[in-house]
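Yeah, one chain of the complex is gone here, protein chain that is, but the others are all in their spots.
Order of writing sets the chain letters: A, B, C, D and E. Residues in each chain are counted from 1.
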């Protein structure tokens, strides 16, 4: 892969010229209102992992439609809290995985909630959360499921689950509810970004190579999955292009970013053909809170990888430093 | 692609050594019993197509769970019938398409029912039939949706719709209910084969390069989609392999073929890496009715293409020749 | 594939800046003059197809050099005419195929002549028309056969056959000679476009993703076959580049379009890497008759596919509506 | 590429089980009889190359049908002869190239005739020899040109040219007619092998990774071009498979090898997916003269490359050692 | 990828039929003797990581030639020990990475030494250990560096470093020297396997999809890197094949496995085209200690991934259970 997208100076100035839906806020207020009619009903059960320095709990709560959503809570063993928390969402095709997969944040002293993406978990890490909703005509994959209306669109349920995940983690005794960061890579970054727009009082958001930003731009300049799912669908549903982008407008990270209020941290690989850098900058450039973009000129979708991890440990620690830190 | 699978003499002798589920017939009797609790409720509406020699109707009926399934009925204009009928199912990712897409059978004097596959229609031809059911953890695509149990598996709904499509076409005044052929390519061939095992009094079945036969064999010798969806899922759900193949046993074309009673016609491309020829022969070799396999040594998944079309016109005409033919 | 070519607003304004050969019209007048020295000698024989609603005839006529060219005439059974006619040319590598392959136009009430491309028919649909001419040094494929001079160039023969096909169809009793449309996709679109420039009194031309337009531009921005044949040839015949483009100038669709007089209909896929959209617009933007370009932003070389079919049924019907229509 | 074909011990024992045409010898006697009705008419003209140690002449002679065939004669400058000669044929898509391309044999003291392949020369080295014959339906490329009958098949002309090239070189004053070796790689090896069967009194043949041997086997185990041209053609001309292999029987190197009488040298790459090793061994195992096969386990179609060159210098020198050597 | 290698029953019985070098043990005794002439000189320095539950030290020791080799020691914070230890070697192209990359074993209560591979660390995780030795003619990559003799071969240095890493970890106060496991994936598995043959008193070895086993077999059945480096080299150094395999014999995991004495644990993906399953089984089938092979039928080179991690936590804990466990 090459630096195929815009040069860096153009990226920093790039403005996505789609119009957001007029009733964007109404739509989400109504959606979250409905979601909150269901009890959150957080349940937390210990898991046997052979790990000693960290403790893992199986956490479940009610997400969209009152459907149970599963997550792992990984935290430093024997620390009473209240701890700052990181809520992490997962990339396309994966799930929360096995309980021993993600140890970094907990090893650094955070309560770490790793949240399933409903219906996914078949591509690279397992999940335990069904998505009990059907779809109209769709292409293989999740990107076009329910695309016929904003109400039926798959990511309405996923983003709602994300909001509820933050609400759930705040109920946990070990967590300091005022110090909750959301993060994720790719699809996980898209969910985190949505949550940052829908739950403005989180402590901050770190969106790594986020998916679902400036969608019309992205699908024009890359043919990698999962954006290509949309390209395939629109290439056969040729008369539904305007309608589909109308629906997608309620879920575009650019419009979510406009509603964020707290610090945002983005990373972008200039050779990222999965979530092209112009789509990432489109969101970062609209981000309404203080914002930083970490640019990796010779990386693709992996972005800064373990270097991003290290930077985020520092960023996160500074953001949510407790009295003893 | 090369002739990568077995040599032809071994293909003709190949026996798939999986054991079918002990309650295979019970499962399907129960499933179809439930399906038939819903009214079939066939509705037929004319469609404006600018076509003159053929007439197209939009047909809807209740399939699995009483969900509406859509189809086109294409038939020679001005012929009163009763006509022999062909019920065609569609390959993976497609739907019934536009009303003017499939003119061959009607131009040859048949009533031709082109049936949607629920939830699909986003890859290469459009559809109008939702699949209002969710899934547990799944890989992108349809092959692993609901794979956690036979009851939830996606193809339980699809095969049930196929059975109901035959029942629906038989209610149409223009159709001679005793002369109904089922056919399809790839996934369409899998559905046709399933219907031939579940509705033994159809006139015949033509399964072209059928999918979902000898599934364990197929996923071991090809890495093309859609079989690769299963490979991806099993490569991450490593402890569910036995369970998954247990579920798939209720849907394998090899076991459906054992229950067929009327003539069967198969085609196989010896270079087919989507539905490998050994998987096709596995079903044909178990087919309980009179069976013919058309072998195309230098073709892949397309098999005989328009040559198969021509052969099937003859085969179909001979099979269902009316008094005046 | 992505929207790799120019943005749509630039496409609409794009002008191809090659100069057309000074003796373009002389060359073609001389060529067609020679071609017409041969009797057209149209012969029409019925074909047995098992089809009932349409009738297929094997039609032969004398094309370039008096060589016999074969075509299928597909028409609504039992309609006396005179009918409007569609003359269709075929994409690269294909031929007229089997008589039952193309039923759409006849089912809509047109006489449909499906014309072979000489020497081709080995890639995706069969043909019955030899090309009894040799070549100098050439790359595998048809694009560089006879490229040493305009007189020897392969497409001189092919375009001449196209002109004769229109003349042949006009002689048929069932056809209304004043209502003849030419059409085709890709190479078929190139031939149709050439005919529209060389036979200005046709009723209209529909060129779908046409090949052989703005050739120098196309071979610079795509490396897909068949344009890549020319790239390979010029990459080894390094001192013949100017000469080769000089020869190709007599065959470029941009220059043909300048000579058209009747309505033209183009389709272009913005992700078409076989016939890049800038090459299609280059021709459409020079088209001298009334012109429409149907743009498909998420399609490649297939363009609008069956959606184009439907649009063309309407367009064609409006264009050649008879007194009873 | 891997060692995908048979293990070496099976290769050494492999017998191709196709039957040769009953009138194989009659066909070729008749063909060569007709070819020889034309004067050979060898013309030799010096070429200006800036080279000093070798001299290059442009040689032309009448090949099949009396058509002029071009070649370079490269020879050591200032050596009167008579010299042993090497006649080299060229791989698929190439021609004799530029006069300074091939200096090895002449630098080693041989008269080296580098012979064009008619109509080719557009893929990787240029040519100057037209092929003034047409074709029926064919796939892009040369392998299916004229495949409708042995008389029309392209390689009938090419192999005839090869025979005439040997006859032409023998007329040159600088050449010792009794010491003529034929050689070539890939398609060049196929031509050399054919000449060795049709002109049994040559001094020897070196066929490197020869093409067109055990053709039915080859097209089943590889999908690389140019064998894939045949696969494509047979995948659409589905009813002409038997006929096509009947035609190809007259040109198969296995049957040519049976008629050779002088020493043969083959090389085979065990990872050759262009001319699979089993097809090469099929010919070598039938070779009727003394035969050597040089096996390269970790090479593809390039075989031994410059190592083969070195081995052949020795082999050739030993084979045609003159009195002073 | 498919199950392209042998069926499982053949894999379980597969014996690699190369002969091991007669002086294999002499060679390694001499090598390790020389290595041990250098002081081990273990130095351990704390690293600042922001991690709290685990402590990371930068460990350096003298490896082959007295060259400094770097590693991370990751261990549970605040645990005095002596702890069981896991020495992990890294896959091809990677290094020990950043100090926070590998937290699993330490989180489970082990002292975990993550060892650099000299000269590598440029492909997917960084390293800090130079390889101050040159090479003769080599292909890009590490597999052919110094292949002209066993003494100069790159992996002589790497395997020696592996032996010294075990010796180094045993000197650390926090480590129980009698409970040291070696492990690694791919190249890391090859090093671990070598150490298990050269240091028979380790507690056990877990070789996941190990590289460098049955090398001649592997390079014949796969063309993936890094084995393909060897294929490229042998395809040009055509006369050094026997010599090269002679050199490689001193480094083949099959021969190392024969010398192991303690429990061995292997994993193999049946679709692994990087380290084909037959090469893995070749080593496991010769393993002289108690041995287990975990087979993953639908995985490639990743094998069991996080499932293997979980199994190894159990296996490792059982193997080195201390008095309090």
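Quick note on the criterion: a contact is a pair of C-beta atoms (placed from the backbone, for glycine too) under 8 Å apart; a residue touches a chain by one contact, two chains touch by 3 or more.
Fair warning: this is a prediction, and the values are worked out from it, not measured in the lab.
*Asks:* For the chain that's been dropped from view, list the shown partners it touches.
*Replies:* Output: missing chain touches A, C, D, E.
*Asks:* Out of E:126, E:241 or E:291, which residue would touch the omitted chain in the full complex?
*Replies:* Once the missing chain is taken into account, the touching residue is E:126.
*Asks:* Of the residues D:13, D:26 or D:98, which one touches the chain left out of the display?
*Replies:* Here the residue in touch with the unshown chain is D:98.
*Asks:* Just one of E:3, E:144 or E:160 touches the chain that is missing; which is it?
*Replies:* Of the candidates E:3, E:144 or E:160, E:144 is in touch with the missing chain.
*Asks:* If the hidden chain were put back, which residues of chain A would touch it?
*Replies:* Interface with the chain not displayed, on the chain A side: 1-3, 271, 296-300, 302, 304-305, 307.
*Asks:* Could I get the residues of chain D that touch the absent chain, sorted low to high?
*Replies:* 50-54, 76-77, 97-98, 100-101, 103-104, 106-109, 125, 306-307, 309-310, 313-314, 317
*Asks:* Can you list where chain C touches the absent chain?
*Replies:* 219-223, 231, 234-236, 238-239, 241
Everything that follows uses one rule, which is that only the chains that are shown with their structure count from here on.
*Asks:* Show which chains lie in contact with chain C and also with chain E.
*Replies:* Chains in contact with chain C as well as chain E: A, B, D.
*Asks:* Once the contact rule is applied, which chains count as partners of both chain C and chain D?
*Replies:* B
*Asks:* With contacts defined as at the top, give the pair, B-E or A-E, that has more of them.
*Replies:* By the number of C-beta pairs in contact, the winner is A-E.
*Asks:* For chain A and chain C, what's the span in angstrom between their mean Cα positions?
*Replies:* So the centroids are 50 Å from each other.
*Asks:* Specify, in ascending order, the residues of chain B that touch 2 or more different other chains.
*Replies:* Residues 125, 236, 307 of chain B touch two or more partner chains.
*Asks:* Once you've mapped the touching chain pairs, tell me: line, ring, star, complete or other?
*Replies:* Topology of the interface graph: other, matching no listed pattern.
*Asks:* Pairs of chains that touch, anyone?
*Replies:* Going through each pair of chains, those in contact are A-B, A-C, A-E, B-C, B-D, B-E, C-D, D-E.
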